[in-house]
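Shown here: the complex without one of its protein chains, the others still in place.
Chain lettering (A, B and C) follows the sequence in which the chains are written, and residue indices restart at 1 in each chain.
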Amino acid sequence: MESLNVGVIGCGVWGRNQARVFREIPFTRLHTVSDVDENRAEEVANLNGSDYTCDPVKVIEDPEIELVSICTPTVTHAELGLRALEAGKHVLVEKPMTDTLAEARALMDVAEKKGVKFTVGFVERFNPAVSKALELVKMGAIGDVILAHTRRLSRRPLRIGDVGVIKDLAIHDIDIICQLFPNGPEKVFCTAGSLAHSFEDYANISLRYSGDRNAFMETNWLTPRVRRDLTVTGSEGIVTVQYRTQEVTLENNEKLVQPFLRYEEPLYRELESFSRSVMDDTPPVVSGLDGYKALKICTAALLSAKNGEAVSYDGFE
Amino acid sequence: MESLNVGVIGCGVWGRNQARVFREIPFTRLHTVSDVDENRAEEVANLNGSDYTCDPVKVIEDPEIELVSICTPTVTHAELGLRALEAGKHVLVEKPMTDTLAEARALMDVAEKKGVKFTVGFVERFNPAVSKALELVKMGAIGDVILAHTRRLSRRPLRIGDVGVIKDLAIHDIDIICQLFPNGPEKVFCTAGSLAHSFEDYANISLRYSGDRNAFMETNWLTPRVRRDLTVTGSEGIVTVQYRTQEVTLENNEKLVQPFLRYEEPLYRELESFSRSVMDDTPPVVSGLDGYKALKICTAALLSAKNGEAVSYDGFE
Amino acid sequence: MESLNVGVIGCGVWGRNQARVFREIPFTRLHTVSDVDENRAEEVANLNGSDYTCDPVKVIEDPEIELVSICTPTVTHAELGLRALEAGKHVLVEKPMTDTLAEARALMDVAEKKGVKFTVGFVERFNPAVSKALELVKMGAIGDVILAHTRRLSRRPLRIGDVGVIKDLAIHDIDIICQLFPNGPEKVFCTAGSLAHSFEDYANISLRYSGDRNAFMETNWLTPRVRRDLTVTGSEGIVTVQYRTQEVTLENNEKLVQPFLRYEEPLYRELESFSRSVMDDTPPVVSGLDGYKALKICTAALLSAKNGEAVSYDGFE
Partner (left out) sequence: MESLNVGVIGCGVWGRNQARVFREIPFTRLHTVSDVDENRAEEVANLNGSDYTCDPVKVIEDPEIELVSICTPTVTHAELGLRALEAGKHVLVEKPMTDTLAEARALMDVAEKKGVKFTVGFVERFNPAVSKALELVKMGAIGDVILAHTRRLSRRPLRIGDVGVIKDLAIHDIDIICQLFPNGPEKVFCTAGSLAHSFEDYANISLRYSGDRNAFMETNWLTPRVRRDLTVTGSEGIVTVQYRTQEVTLENNEKLVQPFLRYEEPLYRELESFSRSVMDDTPPVVSGLDGYKALKICTAALLSAKNGEAVSYDGFE
């Protein structure tokens, strides 16, 4: 296999980004893009030298296409993902994986049955600063982890979407927290509300882990000053990540250190990594189970926000 | 009344600080200090030109003393406070007000019955940066408040104390949060643990308020890098306070502003303010009810940490 | 005139940038690019939909081209610039304007004689943060200006060039300083050296202005940590500019303020502004005289570095 033919379904902001990156990766070839809006599909195709169509099924059924990336609204992920997997394609679905946990399980099952590669678009997993921070924590640089705290704030214009800020933004941080605390949380306690959008547009999520560890995530679509950061506090120090500038800071008893990391585009690393796992037949970095777990925490958080109680992660479904 | 005679009970770190400040305030006179350790009492007395005794009752019953400040271990606050109030003294008790809510109510009741001034040592209330931040939030500088987040972290040597980090440190931030959200929280969800001390030495407390507002407090005695900060996130901006350097930062859609505030010692302002309220017969800035409310949230947090549930603030007692 | 036909001579890093931007500006049309390396010219032409040639004279003499931008090595600026001006083109020459002051005067004279628009590529003049900072200083926000200090440091790989760091980098800051202090300096004192390049690769330049004002510029091609900043210290405050992130900070007796500015690409603003001055027949923001004055300070600095004396700006030529 010399080059991998890729189809991108959905030409919104993120689909465009993916189309560009699949063009840039040396060993992938952007074959076809699709969008319900033909003008949009044509424009993205022209910019990147690919074919285009208005019909996603044409992408899914094209025998030349090996990898399908699904960048459409959340409610369509299950149907399009299942069709693509059944057609034997390797599939990337953007986050959130699906709208419901049942749909997410269905995708995982079919992917396994068909023996194809399947992943979810957790792009922050490919942020070099996140990798470095996780490495520092795992090697004990801050002692026992007490709390992981994240913020993901930015003003977002009113627009029609099909999920709220928890499944849209917090899910990135939830997936990172799952890397720090591999076991599921014991309890999920969340406060959320809607000040300017139809879905919840802010949420504060507490996760209680075994051993009395904690995570706290703050997210909203309101605050005009952008914040995207991760702070892990431990018994011997603090590690901080600025997601956007890819800065990592470690402070311990002796010093503050910022290793200088070369800036790398996380999306490029993500798509290159998944394409490589297809070509080399190795497991993707982000599994379907990872997508499922993050979605389950989102679902528990929405339930907690509604009923005001701390929801048990196991058994709330 | 020209000058106010003050007695300080307890000559530990904080009692010493109070003794010094009561000496510095022009209209207060440090009359007598007491400590169970005579050497300690004598040393503090000599440094500040006062009498000393080993017997706190001598301070409480001295007819020349009008204001008694109680800086002893928490478990003694109720007994000493009640005796001083019954003796007709104006009383300041250090935080936490008492060990139990029943004791706290008893202090409030006796203070009211005797018609004396009574307050609790919430020194951060007198931090100029906190006042400025609360003023900015109240005048709408950040729009609707979504989340108030505080941190109070610092390594603390092992020592025998009689309360954990929640009642010792988090209580300061809880009282500030109560100024932001005057109504009590609906729910208290807390994770706490003990890594190096006999009492809990770290705690992460989520408070859920009506209208889906939230507060989150992080505190511990472990992390070697000191953090004492408050971040209030709103729909139109963010206000940050660095408690120690008394810096306030406001960021909104247009700019970041740090008003330069003159540094003032919060303890001086606190003791001066309470002494003034005694001399002028005006209500103290911090009331007994304030002390009670903060203690109630601490108590709910400890209960939540124990049972893993979100505790209802009303009715958990 | 509906659209302006532009020719770009020189397809190195900066010529490529210009080609891209002339393509992006709605009212300019990139007509032809030239480079001595045909492959390079072809590549840039293909990326931007223009013609290409290896012969700069073809660009200069093309009757369809109205504006010629010269992005070639410094030693060629005079000859190419003069030919383009003589051919009646409007001309932008990259900094430094020319290698010698005599050449710079010649360009100015011919531009004036031919009645065409002429400018020099001082791109930082179009940095929104610089404009804001100059505006703050001019409105008196920091009182009397005492010192303007700039840094422009970054590691640069060894390569063949035809000027040193003073004419290559410091000249940007010199031009900005000339906006702060419109009269020429009285004295120029400079220390420069070469640690890793054939031309001087670091320089520290002091300018003494009338009224005992001062400017100090630090520049090098060595330090691995990038610094590009401007600090203006006055009797009532300090204004700071981070050139790269376009941040402006004002600190005075009362507060620190960072107005949030919308990021804008300085090169886009520069080329748009010059093209507009051609189309509207208005004077360019950066004049030939500006280019000459900055070059004169560079020349004096190089002389001072050589002879160790403070060089008088008037009359050293």
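Everything below uses one rule, namely that contacts are C-beta pairs under 8 Å (C-beta built on N, C-alpha and C of every residue); 3 or more make two chains touch, one makes a residue touch a chain.
Since the structure is predicted, the reported quantities are computational estimates derived from the model, not experimental observations.
**Q** Relative to the complete complex, which of the depicted chains are touched by the chain excluded from display?
**A** Across all of the complex, the chain we cannot see touches A, C.
**Q** Specify the residue from the set C:49, C:88, C:140 or C:193 that touches the hidden chain.
**A** Only one of C:49, C:88, C:140 or C:193 touches the chain omitted from view, namely C:193.
**Q** Of the listed residues C:70, C:85, C:130 or C:153, which contacts the missing chain in the full complex?
**A** Going through C:70, C:85, C:130 or C:153 one by one, C:153 is the residue touching the chain not shown.
**Q** So which of C:2, C:212 or C:281 would be touching the chain we can't see?
**A** C:212
**Q** Taking the full complex into account, what residues of subunit C touch the chain not shown?
**A** 143-144, 146-147, 149, 153, 155, 186-187, 189, 191-193, 195-196, 202, 204, 206, 208, 211-214, 216, 218, 220, 222-225, 227, 233-238, 251-253, 305, 308-310
**Q** Hey, which subunit A residues sit against the chain that's not shown?
**A** Counting over the whole complex, subunit A touches the hidden chain at residues 253-260.
We adopt the following convention: only the chains that are shown with their structure count from here on.
**Q** How would the subunit B/subunit C interface be labelled, same or different, where same requires over half of its residue numbers to be shared?
**A** same
**Q** Enumerate the residues of subunit A that touch no fewer than two other chains.
**A** none
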